[in-house]
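The structure is given below, and queries will be raised subsequently.
Of the protein chains in this complex, one is absent; all others appear in place.
And then subunit A:
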């Protein structure tokens, strides 16, 4: 949808095309979306099970495929566009992505450091790392 200029009267929201549309015209978008989503899903499952890839690269590849597939869903199924009538939806999405990133990334980051710094004594006799670095009265 590039011709956004003459839409002053248009009724367009995400997941929503022009009213009274012919059936065939919108189907192409859904078919493209379905094909891309199937491709990315297959790639995800292949990457997770293959022995060909370097193991530390697998989570990165999985995250990349997942984010790509979410983008495909947003564009081809929810019809999120860069058009002016979609600006509010895009801004809300950007804010949502920010919160999701802070919530998920922050939790994983903080808890990872808590685990590595505070769970050492449970390993049996291993000294707390804080005692090595700490007490720094230099």
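Basically, contacts are C-beta pairs under 8 Å (C-beta built on N, C-alpha and C of every residue); 3 or more make two chains touch, one makes a residue touch a chain; residues count from 1.
Throughout what follows, contacts and distances are computed from a predicted model.
Q: Given that one chain of this complex has been left out, which of "3-isopropylmalate dehydratase", "Peptidoglycan glycosyltransferase", "Pyruvate synthase subunit porA" or "Cytochrome bo(3) ubiquinol oxidase subunit 3" is its protein name according to UniProt?
A: "Cytochrome bo(3) ubiquinol oxidase subunit 3"
Q: Could you list which residues of subunit A touch the chain missing from the display?
A: Interface with the chain not displayed, on the subunit A side: 4-23, 26-27, 30, 33-34, 37-38, 41, 44-45, 47-49, 55, 58-59, 62-63, 65-66, 69-70, 73-74, 77-78, 83-85, 87-89, 92-93, 95-96, 99-100, 103-104, 106-108, 111.
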